[in-house]
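To start, the structure itself, in structure tokens.
Below is a slice of the complex: some chains, not all, each in place.
Note that the chains are named A and B in the order they appear, and that numbering of residues resets to 1 at the start of each chain.
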């Protein structure tokens, strides 16, 4: 009777998955994959570091943040990461996460000059201190990665 | 002797313009042009409305904001506008300007779905209230412009 089981499994899974468009397993898998594409192994380390204090927060980052939001096909990862760098530079309250997403932007194929440009642009919308602090993060990330930048004036 | 004058004019202008790479006239012209591309006529109206109270602020927006920053060729206007929409959604303190840049994003060729996507993404980085308020602005802008959106779930 195994083929019936398989059939039913597939059938039920499909139903289940269609209940809201994404089954939990889906979200976790897509989330881990997207997290890895954006952050390499560093995102997973952050999630792991939450295990002994707030493991659900880590699960939400993977399944909701990366599995449901950032992985949506409506916008490419390069634009998403530049938008995130812009927002975190403007907010100025999340320097560690800004650093992670400067790395993320480079990981998904943004040129360092584009990352710098978005941070510079924030001087207009959030003031020079926000931009200066963002550039300081970029400078450290670029140094760590050995990235050479060719600023055009 | 007019030809000598022309020669000198050109020569001196070039020197002057090269002092920092952008002559004032340049910045004003480039700024006005970029402002018009991004905002249509509404940016110029904002600048005009400052004439009787803070005209220099208007000049800075044109010459510095659009003439020196936003017009730089290192990043295309579509990405710049999406980055600005992201930042203003996250900050949550500049709803009028967010609205202007939702319009700006559409003016420079972003799809409404991309604008919505960037605002939705901010739920992860700045919380749901920031995203909800951003979507409320987008909804009004789209209604004003008769924009139809085809959300994909």
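Following the convention adopted for this analysis, a residue touches a chain if its C-beta (ideal position, glycine included) is under 8 Å from a C-beta of that chain, and two chains touch if they have at least 3 such contacts.
Predicted model, so just to flag it, every value in this text is computed and none were measured.
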Homomeric complex, total chain copies (2 given): 6
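We adopt the following convention: only the chains that are shown with their structure count from here on.
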Angle (degrees, nearest 5) of the CA superposition of subunit A onto subunit B: 180
Where subunit A and subunit B are represented by their mean Cα positions, the distance between them in whole Å: 26
List of subunit B residues in touch with subunit A within their complex: 21, 64-65, 69-70, 72, 74-75, 79-80, 82-91, 94, 97, 113-114, 116-118, 120-126, 152-153
